[in-house]
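As you look at this complex, bear in mind that one protein chain is not there, while each of the others sits in place.
Our next item is subunit A:
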Amino acid sequence: MGALVLAQGDEFVAPGAKDFNLGPIFGEGTFVTKPMVLAVLAAVIVGAFFLLATRNLKIVPNRFQFAAESIYDFGRNNIAREQIGAKDFRPFVPLILALFSFILVNNIFGIIPVIQFPVMSHIGFPLALSVLVVYPVYHYVGFKRHGFVGYLKKETVPAGAPGFILPLLTPIEFLQKFLINPITLALRVFAAMFAGHLLLLVFTLGGEYLLLEASAALKPVSVVSFAFAIILTFLEALIQVLQAYIFALLSANYIGAALAAEH
């Protein structure tokens, strides 16, 4: 990736959106790209991890089981039960757990050496999760519980709002619930991963350029650039976990809101 940029000559070309377009990895003519392979890999890793961890569960857990239980507990209690409520959360535990762990692994790919690509920086993946999975689920359970009209009314006519404001409020509520929420849910994680990866690219490639191409006086500055790249890697680690958490949290929140009796 860096080699590509530098191959264009001595002039420094700032990394941009084109660096996220990696092209087919099995040569020209095939359409399988690196993020596609990574997404499948993430699904396999998460699935294998939980299958392996739950193969022989003990009442008194060993270290590995304890780690798996901690992740499961986090998705189950801290996200699903908190947001959906102790009465209804059980059917949604697999969904929330899958969302959290799948996005987490895909994000973490961004700082794993050699892999170093956050899958969620390709908007297709978060869109698939939010628009094709979370969006249908929360509206489906909402309609199922409150009935078609009841759910629409609950979602678009907030209780306690004075009548004269409804013509303004109802379209906004409708837009938010039925159009904006799923898009922003995907955009949030996409943008964070895209920007984070771009920042790492800038500092890494910039440092490389300074080290190799700049005049002797400027070469030491590359150390600063690399140092920033390392610091930002830690920051990225934090953001990647946080974004996975936020995605799962908001998904659970939408489901909880759709199920709740009052707006």
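The criterion applied here is as follows: a contact is a pair of C-beta atoms (placed from the backbone, for glycine too) under 8 Å apart; a residue touches a chain by one contact, two chains touch by 3 or more; residues count from 1.
Keep this in mind: contacts and distances are computed from a predicted model.
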Discussion item. When one chain of this assembly is omitted, its UniProt record names it as which of these: "Dihydroorotate dehydrogenase (NAD+) catalytic subunit", "Putative ABC transport system permease protein", "ATP synthase subunit b" or "Nitrite reductase small subunit"?
Written reply: "ATP synthase subunit b"
Discussion item. Can you tell me which of A:67, A:132, A:218 or A:238 touches the chain that was removed from the display?
Written reply: A:132
Discussion item. For a quick check of understanding: of A:43, A:115 or A:242, which residue touches the chain that isn't displayed?
Written reply: A:43
Worksheet item: Which listed residue (A:123, A:161, A:235 or A:260) would be found touching the missing chain in the intact complex?
Response: A:123
Discussion item. Considering the whole complex, not just the chains shown, which residues of subunit A touch the missing one?
Written reply: 14-18, 20-21, 31, 33, 35-36, 39-40, 42-43, 46-47, 50-51, 53-54, 57, 59, 69, 72, 76, 90, 93-95, 97-98, 102, 121-129, 132-133, 194-195, 198
